[in-house]
Structures are given as C-alpha cells and as structure tokens.
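All protein chains but one are shown at their positions in the complex.
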Amino acid sequence: MTDHDREPQAIRAEALESLLIEKGLLTADAIDEVIVRYSERVGPMNGARVVARAWIDPDFKQRLLEDGTSAINEFSFEGGRIEKLVVVENTEKVHNAVVCTLCSCYPWAVLGLPPRWYKDPQYRSRIVREPRTVLKEMGLDLPADLEIRIWDSSAEVRYMVLPQQPEHSLGKSEQELAQLVTRNSMVGVESL
Amino acid sequence: MTDHDREPQAIRAEALESLLIEKGLLTADAIDEVIVRYSERVGPMNGARVVARAWIDPDFKQRLLEDGTSAINEFSFEGGRIEKLVVVENTEKVHNAVVCTLCSCYPWAVLGLPPRWYKDPQYRSRIVREPRTVLKEMGLDLPADLEIRIWDSSAEVRYMVLPQQPEHSLGKSEQELAQLVTRNSMVGVESL
Amino acid sequence: MDGIHDLGGKPGHGEVVVEKDEPAFHSRWEAAVFAMEAAGIAAGVWTNVDRFRHAIERIDPIAYATHGYYGRWLGGIENLLVEAGVVTRESIDARMEKMGGSLQDLVASRPNLVPDPVGDEPAGRGSSRVVNRKPKFATGDLVMTSRKAKSGHTRLPAYARGKTGAVVLTHDAWVYPDSNAHGQGEDPQYLYTVQFTGSELWGAGDENIKVSLDLFEPYLSAVDGRKLS
Partner (left out) sequence: MDGIHDLGGKPGHGEVVVEKDEPAFHSRWEAAVFAMEAAGIAAGVWTNVDRFRHAIERIDPIAYATHGYYGRWLGGIENLLVEAGVVTRESIDARMEKMGGSLQDLVASRPNLVPDPVGDEPAGRGSSRVVNRKPKFATGDLVMTSRKAKSGHTRLPAYARGKTGAVVLTHDAWVYPDSNAHGQGEDPQYLYTVQFTGSELWGAGDENIKVSLDLFEPYLSAVDGRKLS
C-alpha cells in the first residue's frame, strides 16, 4: 500500500479522520480492521467457492439459480450483507455481465470490494451501450450470435455471473476448481 | 500574462503549435496578432458605444431593437462576424440575461472575448434553471415580480442586453455614457 | 437527478483501464473513508444507504469525475457530517491546512444549507418490507418507464426513461429510494427486474443485446396490458 501524498483528497480524508477520532466516532483500530477484512478475509474466493460447488453439484446449482440468496447461506461468508443475490448463468447461447451505472453496487459478500475499473466512468458508461466492444477491448471477443445480457444493478439486488466450466477442468475437485475461478469471470468480463 | 507552466494543456498546446508552425499552417505572428486584437481593439467598448448611442438617440434605439445586425453596421467594428444580432431591452418589468449552455456562443464583435465565468460550467448549468439565485450571488438582487428572460444562444443568433440608463447619467454625452456601460451589464448579470 | 453520476450510455469515456494486481485499498486514507461510512451509520448520523448514495451524487461534479471512488465517498460523507452538525466545514478546512493541505484544491462536498429531514429509524433490517397490496405487474408484462426527470434521488437512470421493456423478475416490496433518501419515509414499493432490448434503448444496432434494470413500481406504467411475446 503506497501513500499517494499528493492527492488532495488524501489530506482532506486524514483531516476528517483526525476530527472524527477526537469526537470518538472513529478509531484507528476500525480502519485497520477494514484493511485486514477486505485484504484477507472477504474477496472473490468466496464467489469462486460458490461457482466450484455449482459446477460439481447439480442440485446446488439449481438452488443457486432459483434463489441465490438462500443458496449462499449454505456457506458462512463474512462481509456486506446481500439483501437479494441473483445468479445468472452463462451458456452456449447467452453471456451475462454486471454493472451499476448510477453508483457502484456490487456483491461484496461473494466478490469482495470491486476493482477500480468497475467503479470508473469508462465501464459504467459504456457496458450498457456497447457491451460487445467493451468486452472485446477487455480481452473477451464473443461471437456476434451470442446474446449478451447486461444486468444494471439499480436497486439492492446484486448479481453474480456463473461462468461456464472450462472443459479441461472436468473431473477436478471442488477445491481445485475454486482456484480456477477468477473475479472477472464472475462479473462477466472474462471467460474461463 | 503569466505562463501557467504546470498546466499540461499548455505543454501540449505548445507541442502542437511547433508542429503546425513547421508545417506552415501557423505563424508566431498570427498568435501575436490575436493577442493584440483581442486585448486592445475588440472588446466590450464596442458594445458600450452601441448602448450609449441607443440611450441618446431614440431612432437608433428603435433600429437596434428591430434589427440589431443592421444597426451595428452603422459602426465599423472589427472582429468575429455576427450573422444575426438580437438586442433585448431591460425595462421596469423585464430583465434579460444571455448564456450558451451547449458551448459558449457570445457576441464577440460587440463584446470581445467572453469572460471565463461565462464559459465555465457553473454559469452555463445554473442560469437557465435558477437565474434569480445566480444573479443574486453575482450581486444583482432583482425584485421577485420582475420577469427574468434568459436567452440561450443555441444557434448562430447572438444576443446583447440593452441595459437601463441610470438616472444620474441623464444629460451626459454619448462618449461619457459609453464609459459607464460595463460588459456584465450587456450580458445581463449587472444593472447600471 | 440528472447528475454526472448518471453515467449509463454517456459518450466519450474511452477504454476501460484495468490495474494489475490491484490491492483492496491503494492508500490508508481509502480504508479510513470506508470506515467512516460504517462509523456514520453506527453513530446514527445517516440512517440509510439511499441517503448516503444521494449525498455522493450531490458532490461537486468535477470532483465526482476526478477524485476516484473513495474521493467521492469522502465528499458524500462530508456532506452528511456537516449537514448533521457533527463537524463544520471550517474545522475540516483548518485541520487540513494544519496538515499541509491547500484549500486551493477542489473540495468535493456541497452540504445543503437546508438539509433534508433526518427521517424515522428504518422500519426493519435491509430493504425488503411487507405491504398490504398486490403488485401491479407480473413476469412477462410489458411496461413503459417514466419520462420524467426528477430533481432528487432516483434509481431510474436517464438512459432508461420513456422506454418499453418486459418484466423478467419480480421481487418483494422494497424501501423506495426516491422517498427514503430525502427523509420522507420508507414508502415501500414493489420492485421488478425489467429487460430492454439494446435497440429500444439506443436505436437500431446490435439485436443480440439485452439490458435489464431493477425498477420500482412508481417508475412503470402498463403498456396496453400486453405480454411479452
């Protein structure tokens, strides 16, 4: 973690931090705890475990697609509560990707904090208008006859993509499979 | 004129300038000429002369309000050509102000180059929506029963405001009157 | 609100920039801002996420475009803290100057002089609420979205106004952000996931694109009772 000393927002944030600590509204421990939680305990590995289980367990996969919120309660993930999780499945005919054009809604509990590009204006403005071009620029060149479905997370519903299992991974264990699943594949900007 | 060395656009502009000079598309003289023309010869004093004459010559005023483009041809102003000039008159019942929300259209030939605030997002975004508040913030507190008319210059028509003549100036010469007329009063953000 | 935050479909933003091996936080101050949001909720300074999102939408638009995600959060948090009277703008300015910052730097926050009412405590956990009426729409219904631009918080983006789509998922009634963000009560409304074709949203083009949004019942009106074919 480097300190961007020159960012004016950094100094203003530190000024506000020191005022809030004096007022007893914030502690340095709370800040450290946030860093540890999101650097080490909450991240895309949670989502990867969900995907891996769906690949090897057809009953779980069905529960996941029917009611994602209940299905992930079979794991015990820490982190931001998800009011309602909808899992959308990539198939031979449909590719899904997720965005939040109005802010940066993202399924923290399964994917951790979103990457910067997910929160930046480029992705938020363009993925709803020219998804095929944006995905291609990001390295995912989809055939023209593959339907692309974009899910713009405009209320408290959160979306996660269930990527297609790569053929070479058939027969691997749940734990091995979870290692293969990337964050970007669960946002829908990568295929595995 | 100070050089804002740290503005990255300054260096990029200089890079492009040197390339265009090498290609024979631009000369340093042309740049100096622009500076002299707009610093010394074309400016709000042209509009001030028009206003002063309208105050002392009722026939000219009528011509000006009926067909501003022809009326200003009675002067010989240098500078940006005006396709069509519409002069709008402030009265006891109506106050006018001018803006260009889409870019920064402005009657160069009579008012010179626009001030920075006219081109900035603050004025362009707000004067059409909350003109009374913006004018008050700029020092012009208009009575609630005075109608405010905003002219958004969205095509090649250019607008100039004919301010009300201050009572204390009655009887002065055309030349003296021209000294009293400010640029801001001809944009409509000031009363005299 | 037709603010700069409403980015969907807006032109000119160029290629997505992907950072390799991006850390959870780039600097300690980003984590500090993250913790401030939780602290504000815990201290009861802001009572719901809608109010927080709207506080971010209300920051200086140039700061929104240039200060990054946590810079935007910082602006929103400052809006809420100043409006609640927890800190003053002047005390933050003074502390910032003492720490070597310059007030020439663009300050993101734009606290309202007359803040919205605080509003009641949330009626329950999360957003879902039980209401005593039936949903107007069902899966497969064709619906038209509102044409009206709102001046306050809303979750109907400009690009989806006045467009016809099909309900593909139905949800419970949820707290209505357009009311809740302004301290005007939870006013729960049924929520629907509505799918639009790319050509409906953007004009003729790629026919193989669908975009769906989660939209509240008041944003929607029936299209002649027709169903999706």
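As written, the chains take the letters A, B and C, and residue 1 is the first residue of each chain.
In this section, a contact is a pair of C-beta atoms (placed from the backbone, for glycine too) under 8 Å apart; a residue touches a chain by one contact, two chains touch by 3 or more.
Every value quoted in this text rests on a predicted model; they were computed, and no experiment measured them.
Peer 1: I'm checking contacts with the chain that's been left out. Which of B:45, B:157 or B:192 qualifies?
Peer 2: Of these options, the touching residue for the absent chain is B:157.
Peer 1: If the missing chain were put back, which residues of chain B would it touch?
Peer 2: 1-4, 7-20, 23, 25-26, 30-31, 33-35, 38-39, 43, 81, 83-84, 86, 101-104, 112-113, 115-117, 119-126, 128-129, 131-132, 134, 137-138, 144-157
Peer 1: Please identify, in ascending order, the residues of chain C that touch the omitted chain?
Peer 2: Where chain C meets the chain not shown: residues 1-4, 9-14, 57-62, 64-66, 110, 147, 151, 158, 162, 202-203.
The rule we apply is simple: only the chains that are shown with their structure count from here on.
Peer 1: Cα centroid separation between chain A and chain B, in whole Å?
Peer 2: It comes to 52 Å between the two C-alpha centres.
Peer 1: Let me have the rounded angstrom distance from the C-alpha centre of chain A over to the C-alpha centre of chain C, please.
Peer 2: About 18 Å, centre to centre.
Peer 1: List, in ascending order, every residue of chain C touching at least 2 other chains.
Peer 2: In chain C, nothing touches at least two other chains.
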